[in-house]
Structure formats: structure tokens, C-alpha cells
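Heads up, one of the protein chains got dropped from this complex, but the rest are sitting where they should.
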Amino acid sequence: MKKVLTSLEEAANLVKDGDLVTFGGATFHRAPMEFVRELARKGKKGLTLVDREPAMDFDLLIGAGCVAKVRTAMLAFEIFGMAPNFRKKSESGEIITKEGACQPIISGFRAAAMGLPSLPIKGMLGSDLMEISEVVGSQKEVEDPFTGEKMIAVRAIEPDVAVIHAQKADEYGNVQIQGPLYEDVIKAKAAKKVVVTVEELIPNSEVRRMPQATSIPHFIVDAVVELPRGAYPCSCFNYYDVDYDHIKEYLKAAAEGQFDKYLDKYVYGRENA
Amino acid sequence: MKKVLTSLEEAANLVKDGDLVTFGGATFHRAPMEFVRELARKGKKGLTLVDREPAMDFDLLIGAGCVAKVRTAMLAFEIFGMAPNFRKKSESGEIITKEGACQPIISGFRAAAMGLPSLPIKGMLGSDLMEISEVVGSQKEVEDPFTGEKMIAVRAIEPDVAVIHAQKADEYGNVQIQGPLYEDVIKAKAAKKVVVTVEELIPNSEVRRMPQATSIPHFIVDAVVELPRGAYPCSCFNYYDVDYDHIKEYLKAAAEGQFDKYLDKYVYGRENA
Amino acid sequence: MSDKIEIPDLMICAMASEIENFDTVLHGVSSPLPILAMSVARKTHAPDMAYISGAEGVDPEIDRVYPSSFDGRLNRNSVAYFGLHEAFDLAQRGEINVMFLGAAQVDRFGNTNLSVIGDIDRPKVRLPGGAASAFMMPLTPKVVIWVTRHNKRVLVEEVDFVTGQGYNHRAEEYKKNEIVVVSNLGVMNFRNPERLMQIQSYHPGHTIDEIRDNTGFDITPAPGVTETPVPGAEIINLIHNMDPDNVRWTEFH
Partner (left out) sequence: MSDKIEIPDLMICAMASEIENFDTVLHGVSSPLPILAMSVARKTHAPDMAYISGAEGVDPEIDRVYPSSFDGRLNRNSVAYFGLHEAFDLAQRGEINVMFLGAAQVDRFGNTNLSVIGDIDRPKVRLPGGAASAFMMPLTPKVVIWVTRHNKRVLVEEVDFVTGQGYNHRAEEYKKNEIVVVSNLGVMNFRNPERLMQIQSYHPGHTIDEIRDNTGFDITPAPGVTETPVPGAEIINLIHNMDPDNVRWTEFH
């Protein structure tokens, strides 16, 4: 094991302009928001973002002008409706959005995690999404080599960087995730580089006391950053719940054309919102 | 949730002559030995057994005349060497042994668990085992639909019954496995029917206190049998270690042509060895 | 009575009644109505159903709903965690019996659109996306689609974009699977040889004609069409107790 503990600044440098990036969590839960804000502060450009069902993390980076392409199965603010910057910039053509679906995106991550160029799945056929996918080259109709059954081959999705916010890790990168895992373990295995921001740094001795609690082993983690409330205003299970007032303020600012003011206040202004 | 608690007798009736069967655990650990002995007592015939690296569980059923075919990556008694009945009957042609390798067998289970007719893997090419596999129809050389890379498609392995010995379960079939999981969770998801024998029956309330400890959820389990020391003479992590004296007695009996006496004493004789 | 009963509660109970005992049921994102429907079914006619939460809990004790359907608090006292990728494996094995999905448009063949109004490359309106629709629609024995605004812009002759596959966009083997649409006016199914949308029931205070007038294509009543059954007070109380903040109303505003 080698020590991979570093600063937010250093970890953010692992993300290069134009990289393919995915984030842990789902919608308003365990999104690595402080890392996302750091990417915006650093003015990253031309990122391609991919995830199953993200929310504010993707929309904030789109609003901050860091994003060139987005691939999601659904990008919305749950019952609060559309993601404002995603909607605006995809309708204006400022960003390219090639919509996927949950299973192809999850299976793309799984293929990469398994070291495979592609993975077969079912469903999808008959949907207009298949046509998009065939054009983009992310999915292809194939026949099973044994049964001849019509299947869909999903191309592996190997992010340049996966960024995950977790509850605990040691300085070597043994990561403990509590509550729902979403696809975080799969994403970590799929990515070329893995950054983990955590609520709490714990000693290796505590990790060894319950190995079954380790979700991601050290040898696939490249950077650990101690970052309390690193998911705020999203939730971090067992630590804090979603701050829906903040999310409504975000949506209001965007709706009233005041999104720049939101960024000034919560991203470019104070180090931590 | 429906209650699936039953008797060893009833659970064993789920295995039909000629079935494709796999067992949990690996080599000398958490093999469902008492269930295996019950299959021998019931005089099951023509079973096809499949697993990555089994040991005494497969060899005992072969010796008891319950087995027609075996597919394994390795069938031996660890450092004690060859599995005596497997060796004898495969050399005499009494059983058909089509050898596999770890990854194709594990991936065959994974394909079935994922609801796929086959799954691609790497490696294997150049080994004479590929020729056997092509004949048997378990593996096929294919090209990745995107990269053209040479891959091996592994046909799904969907056992009629998977039998797993675990530490704890509730009467609904929520199963807690402690220590190494081997492929037990994958096998349970892959099989048509799942039988779980356990050291201890626990109340559902205890299961709900730590859902993260549940390895297999109730809705894929068909039968739970309370069977303390159900893995003996194999080990059950946190409960008992391997009884190597018993295993040496087994090997000695087989080596001296006294295997029938072993069966009389430990299988057909007392209900529990 | 029928003038007192509120539409979200009526829809929740209609959705619940589509679940049978011992079914394995999955809900996805942004799903307060499905979560409440699954909870009602469990507490009434389907006590043995397997409840798989989008938040990964299996058979959790749901005390209340939240603005997010992936909230970890929805997994309280679960018997296990089961990830979405595992649930999808189960779906590929045909072992998820019922799935609830949303839609911005539904047409007479059961196709749904959650992707775009207008052209996909030059969208008039960019919709949030279909989530699991294109994967689960054909594979699942019963898909229940809920629609909170039954009008001619939602119930359309033909969707702008096929996100989820109706009966004219799926392979023969998947045509046997059922689609049920529960709207704020009634319940629609496709249980006829042509697999075309028909009226199964109309909600109390609404009529077959009202449904026909608000549907963008010619829709006929199914044989034996009735009024949607009205839930008892104890079920209504159950729903209200689980949703003190009226999260279920959000989609209706």
C-alpha cells in the first residue's frame, strides 16, 4: 500500500481539460459537490460527463461552462423538474447531449470494470435511443454466438477520472461507503484514475478491524482528500441530508437568469458553500 | 417475503436425477457436506456437477455413484493431491469429465446471474482446453463488435439447483455469509432453484438490524434448512475449521479400496457424520 | 365520497392495485407516487411482494416519502441492499414482475417519450431523459405508467420520440407483456388483440367522455369498464401519514 492522501487542489489537477469524467452517487446523494466546485474554480474546459442519473453536479459544471458533452439516462432535479443549465445549453446547442439509458450506461461502466471492450445487454431494441447509440457508436445490435438471440452490445465506458465522495477512507485509499452504493464501486473499477473525497479520514487499523466494510480497495484509488461536508448541498448518508432550500435557491437563481450570482456566492466566493 | 424454511429431506427433493447442480464454497470451505450426504443417501443418479474448485463434495458424490458428468477447473484435495474417486472414475470412463478453467466457469455463472446467454472473456486462446470447450459448446472464439479484438464467448451456466451452506439466514431466506464469499452469491443468482443450509436460524428482526450483512436476498432463495455443522468435515468460517484427520481418513479409505466402508460409516450409517 | 377523494390518493391506489401478491416490484427515480403505491399494496393485498427500492433497500420499512426517491433514509430496516445493476440483471432474467415509469407523452400503442419535443438534434423542448424506460419497457411483464396531466398534449396519437417501446415497437416475444396507464382521469390498458390503448376505468367524478375528450386519439372503453374503486379511509390515512409534506402533489402543480 502506498499513501495517496492529498489536497483538493492537487486532486483536481488529475482532471485535464477534455477528460471523460464521472461522479459517484445519484441525483442528490453523495455527489462530490466540493470537488465539482473546485473544477469550476479551476475553469476546466471541454469535459465530457457521463453518469446514469446525476443532477446538480452535472448542471453546475454545465452552467459554469466546463462541459462540452453530456451522456446520461436522465438529468433532472427529481420532483423539482428539469436541470436548468442542462436544458438551456442543450436546447441552444452549446453542449452536445447524447442521451443514453440506465442499463447501457451502467453496463458500459461494468464492461470497463471487467476489462472487456463491450458487454451484451437486453432491452433497448425498438427505442429511438438505439438509433442515436448506433450513430454515436455506444451500442450495436448483435446476435448471441450460441443462441442467435438478438442482443445489444454496449461499448465499455472507461472514464479518465471517477470522483467519488464517501464517508470514510484511510490514507492508502481503502474506502468505506455507507448506505446505498449506487454504481460507485463499478465506476472506481472502470476508471483510469480514481479520486475519493471523504467526510472522515480513519486509521488503517480501523479499516483492518472490519474488512467487509471496505467498498473500494486501495490499489485502485489514486487520491484521497479529507473533505468534510464534501457532498453539500447533496446528502451524505449517516452524516447529513439534502439541503433542499439550497437546491431551491439554485433553481430560482437559474430561473431568474441570476446563475452567475449563484456561482459567485457559492463557488467562486467562499472556499466552501 | 414468504417463509421457505424446510427440512433437509424436503430440500433434497428439489434435486432431480440428471440435474445440473453446483455447490457453494471452495475446496474444503463451506461445502454443503450434510446436504451432499443426503443426496447420496437418497441415491440420486446422473447428476452433472459444475464448480470452479470443489473437492470432497464432488468426490464423495462421484464415489457414491450419483454423478454422470463433472465440469471443474480443478478437482483435487489441495496439498493432499488428487481426488481419488474423480481420478478413478474419470480414468475408467465411468464419468465424463470436460475440464474447464476458473474464469470460464465463473463467467458462465455470471452470465446466467446477469440473465445473458453468454459473456465475453479474455485469455484461454492457445490452450488445448479451448478445443474441448468448442466441442462441448461451452466456449467460442468471437470478435468484439466494436474493436474486433479476439475474445472468448462463454455460454451461461444456469444450474437447476445451487446448494449453499452459510452461517445464518432467517426463515424467509435472507442469507448472511461471513468471511470469503467465493462465488456463492453469483451461483445463487444464476441457479433456477437455490437451497441454503445454515448453522443458525436468526429472526428477521436481526436481519433488518444490519441489511449490509445480507449476502443473498430472500426473493432468490427457495429453501432454507437449519443444519448446524452442515459443512463438516469442511470448515465454516467463524464456526469450525476443517477436520483434516477426517479428510485423511477419507483419502486412506479410498486408497485402500475401502471407500464403501467410509460411506457406510459416515453417510448411510449415522444420520450425521 | 367521490367528491372528497383526492386524485393523487386515487391514482396511488389504482397503481397499487396493479401489483399482485408475491410480485417483485422495482421503482426508479422521482417516484413518490410509485413508492406510496408499493407501500399501500404491501399493507393491503400484497403483503408478500418483494419491494426493491431505487435507493437499493429490499423490503424497507417506509415511514415517509422524500423529495428524492434515492434518499438513503428510504432503506430503513431493509432486509438487504440490492443495487440497480443487480435489479437490472434480475430484469434480464425476467424476474422483475412490475416496474413503474413516468412519461411526458404516451401514444395509443403505449410508446412513451421522455427525451425530446421536436427534433432530437434541434430540440424544441429538451426533456430529462428516459432513465430505465427503453430497457425495462419491453422486458417487464407489467409496466405501469403514471400520468398526472391527462390531456391531448400528453396522450398523443404518436409520440415525437420513442423512448419507451409500445406494442408497435417491440419484438413478438415482448408483446405478451402488459402496459397499464394510470392518469388523473382514469386507468387505461391494452388488453385487446390489437394492443391499442383502451379505458379500463374512469375515476370518481370523471367520465368516459371526459377521458375521450382529453385524449389525442380515438380511445374506446374496454368491455366491463367501471368506475375506479375508491380506497377506504384507513388507506387514505396511511398515504397522508406517509406524506406529511404533500410531496405527492408536486407533479400535479
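The letters A, B and C name the chains in turn, as written, and every chain counts its residues from 1.
Convention: contacts are C-beta pairs under 8 Å (C-beta built on N, C-alpha and C of every residue); 3 or more make two chains touch, one makes a residue touch a chain.
These figures come from a predicted structure and were not determined experimentally.
Undergrad: Using the touch definition given at the top, which of the shown chains does the missing chain touch?
TA: Answer for the hidden chain's contacts among shown chains: A, B.
Undergrad: From the listed residues B:6, B:48, B:97 or B:214, report the one that touches the chain absent from this view.
TA: Among B:6, B:48, B:97 or B:214, only B:97 touches the chain that is not shown.
Undergrad: Using the touch definition up top, pick the residue from B:124, B:207, B:221 or B:263 that touches the left-out chain.
TA: Checking each option in B:124, B:207, B:221 or B:263, the one touching the absent chain turns out to be B:124.
Undergrad: Quick one: say which of B:33, B:75 or B:225 touches the chain that got left out.
TA: B:75
Undergrad: For subunit B, enumerate the residues touching the unshown chain of the complex.
TA: Interface residues of subunit B facing the absent chain: 26-29, 52-53, 72-76, 78-83, 86-87, 90-91, 93, 97, 99, 101-104, 106-107, 110, 121-130, 132, 150, 179-183, 186, 235, 237-238, 241-242, 244.
Undergrad: On subunit A, what residues meet the omitted chain?
TA: Contacting residues on subunit A, toward the hidden partner: 1-2, 113-116, 170, 172, 174, 189, 204, 207-209, 211-212, 214, 216-220.
Following the convention adopted for this analysis, only the chains that are shown with their structure count from here on.
Undergrad: Report the inter-chain centroid distance for subunit B and subunit C in whole angstrom, where each centroid is the mean of the CA atoms.
TA: 41
Undergrad: If you average the CA atoms of subunit A and of subunit C, how many Å lie between those two points?
TA: Those two chain centres are 28 Å apart.
Undergrad: Two or more other chains in contact with one residue: find those residues in subunit C.
TA: 57, 75, 81, 91-92
Undergrad: Hunt down the residues of subunit B that sit against at least two other chains at once, touch-wise.
TA: Touching at least two other chains: 115-116.
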